[in-house]
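Every protein chain of the complex appears in place save one, which is left out.
Letters are used for the chains, namely A and B, taken in the order the chains are written, and counting of residues starts over at 1 for each.
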Amino acid sequence: MPDAATLERLVGALKASDAESVIDTVESPGRVAIEVKPESIVGSLEVLRAAGYEFLASVHGVDYYPNEPRLGVDYELLSREACDRVALTLRVSTEDPHLPSVTPAWPCANNQEREAYDMFGLIFDGHPDLRRILMPEDYEGHPQRRDFPIGGEPVLFTHNEHNVPRWFE
Amino acid sequence: MEVIRQKASDAEEFRAQGLRARDMLRGELDDKDLDEFVQERVLTTTLEKASDWARGNSFFPLTFGLACCAIEMMTVAASRLDIARFGYEAFRASPRQADLLVLSGRISIKMAPVIRRIYDQMLEPKYVIAMGACSSSMGVFNNYAIVPADKFMPVDVHVPGCPPRPEALMHGILELRSMVHGDPTLGWRERYAAEGTEEIYPLAPADATGVNVFGAGGTEGTNA
Partner (left out) sequence: MSTVDPAARELSDYRKMEQSVTISETTEFEGDRELLTLNLGPHHPATHGVLRLLVTLDGEVIRRLQPIFGYLHTGIEKTAEQKSYWKAIPVVERMDYVSYYFNAMAYCGAVEALLEVEIPKRAQYLRVIHLELNRIMSHLVFLGTSALDLGAISVWWYCFRERETLLDLFEMSSGQRMHTRYFQIGGVIEDIPEGWIEQVRKFCAIMPERADIYGDLLNKNEIFLQRQRDVCPLPAEKLRELGVTGPLLRAAGDPWDLRKAMPYSSYEDFDFKIPVGTKGDNYDRFQVRLAEVKESIKIIVQALDNLPDGPTITEDRKIALPPRHELATSMEALIHHFKLVTEGMRVPAGEAYYAIEGARGELGCFVRSDGSSKPARVHMRDPSLVNMQAAPAATEGWLIADMLATVAMFDPIIGGVDR
């Protein structure tokens, strides 16, 4: 986790490149996340890359239901020089879940953005191949949203096996 | 069928046995000798029983590993717990050549049609063992992505465990073997008129006052 001085420097660099990009910094024990605007994510990542955070470790979606805007994406960055991690987050709403894809600049985000699309419905504009990766391709719904039901089947015991229609019925 | 083991015979006795066998084949043994010979050496059975015995002792499992249970299935075939001593070490990669499908691991909804197609490609007689909790019931994960094997294909033996110990899987395979051999203890409920003695749990009444802290989906034995 970067110390306060480094954090100031990074936020300053982000604001210098795009004055309105930084919305907030979210601090948790051991982790600091800089919230940026969705449109400026590609530029912000480039700023951090220039500051030494060259490895994009993880891109994943989060559903902040019931807080709005609901969907978020986290970009976990690692600086191998400083042995340090920092995160960028952004929030989009479910009505308009579009955000620019970072895959052209960071090819390691390819499969991970597809997974975020599959699980949350986040649409990454500019992704070379945005299809479902984990669910079948014609699946409807985005399973990891908080309002998607957990699903499941009733377990067949001897007391209920005759009440549940079997596969050959 | 009782097997009586006789102590090993020496050379003269062995020669005498050979001569008696030759006489039997020539039709030269008379009644008492013939009876004795038949009792000692000839085994009668039905063709079905014989073919079931052969079939049960020579399963060709399919190399079908899905998840964690696959590692334990590989362990069953490895050197400590060796299923080669039962004759089942010939894992075949092609479903056309295999007759035992061990569903080792969780079956996702994307994989289920693939498994069904593989099962359909296997030739009769074929057997299925649902290994582990995930393929028998839903296992640890009762959610949208998993389907139990009973929902889309017939299963002969369910082996519980997560993952089942290799010994447990071996026990399951041997249970299957005794099923194939026509184990007389199977189907005992019909024979002893014990139908209806299965354990039946009443459904939770709708006005129950207990509250389940974890509102998990479909795990309380409901019928919905």
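The working rule: a residue touches a chain if its C-beta (ideal position, glycine included) is under 8 Å from a C-beta of that chain, and two chains touch if they have at least 3 such contacts.
Source: prediction; values computed, not measured.
From the set A:70, A:85 or A:127, the residue in touch with the chain omitted from the display is A:85, counting the whole complex. For chain A, the list of residues touching the undisplayed chain reads 26, 28-31, 33, 54-58, 60, 62-63, 74, 76, 78, 80, 83, 85, 87, 106-112, 115, 119, 132-138, 143-144, 146, 148, 150-151, 165, 169. Hidden from this view is one chain, which touches chain B at 63-68, 70-72, 74-75, 78-80, 93, 105-106, 108, 110-111, 113-115, 118, 134, 140-146, 162-163, 165, 213-214, 216-217.
The rule is short, and it goes like this: only the chains that are shown with their structure count from here on.
Mean C-alpha position of chain A lies 46 Å from that of chain B. Those residues of chain A lying in contact with chain B across their complex are 135-136, 143, 148-160, 163-164, 166-168.
Note for the complex: chain B touches chain A at residues 109-110, 137-138, 142-148, 150-154, 198-201, 216-219, 221-224.
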